[in-house]
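My questions all concern the structure below.
Removed from the display is one protein chain of the complex; every other protein chain stays in position.
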């Protein structure tokens, strides 16, 4: 069975920011021969996440407020005691970002039917940066017939 | 490799309600020739979710209470300012439903072994309506040998 891999590079902004990567996925499917199968979307980081939801600008702001309240940056976290860990000099203070990532997800699998990405009308594939700015990598893997 | 797709239609009730779709998935596997592989379950909506957990009636009530507290409908959300967005006349006030969906998940992949769905004893595949009533669609995709 044919399997195609692609890496998407994303340059993110400071703090929490959300990137719609749906068109990258659609283009990759269109360039392949797969008519029936699935795409695996996988983020290679511990302070990012993938979410399938609506790309509406005001909702994305609500989401940021919600995540900041869910895991407040100002809370006391053991992971942030850098002096008690062996870390590089530029180690970020980011326990809250890890917690947000854990509560969302690292992988999504979406069906491909009749050569098209099987998302519903209002669904977009959103990449969440939770501790920017960084250079990030998302893996796409298409498989099928 | 054989790949089979099926769409399940679900008519939901008002507010949050939970539908056990395990038997639909088992029937679909039984009707196929797949002995070894997996099933992808994918919901095509931004205010629904899929959860694999126990279908115990009192637990499901606890879950509804938990979700309503996690993302209260009465909180202030920018997405709910319909007068500031270009929306159809019947646009719902549902930012809280999007947030609940985001915190759960849109896709689940379950192994098929010896022709059977590889769930544990207490696991069911549950479809969560978070903004009903609606007509909803869930994609099933079986692949394997």
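By letter and in written order, the chains are A and B; residue numbering begins at 1 in each of them.
In this text, a residue touches a chain if its C-beta (ideal position, glycine included) is under 8 Å from a C-beta of that chain, and two chains touch if they have at least 3 such contacts.
In this text the structure is predicted, and so the values were computed from the model without any measurement.
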Positions on subunit B where the hidden chain makes contact: 1, 36-38, 51-54, 56, 58-59, 61-63, 66, 103-105, 108-111, 113, 118-123, 144-145
On subunit A, residues whose C-beta touches the chain left out of the figure: 1, 3, 5, 40, 42-46, 71, 77-79, 81, 84-85, 95, 98-99, 101-103, 105-107, 109, 137, 139, 141, 143
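The rule is short, and it goes like this: only the chains that are shown with their structure count from here on.
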Superposition rotation for subunit A onto subunit B, Cα-based, multiple of 5°: 120
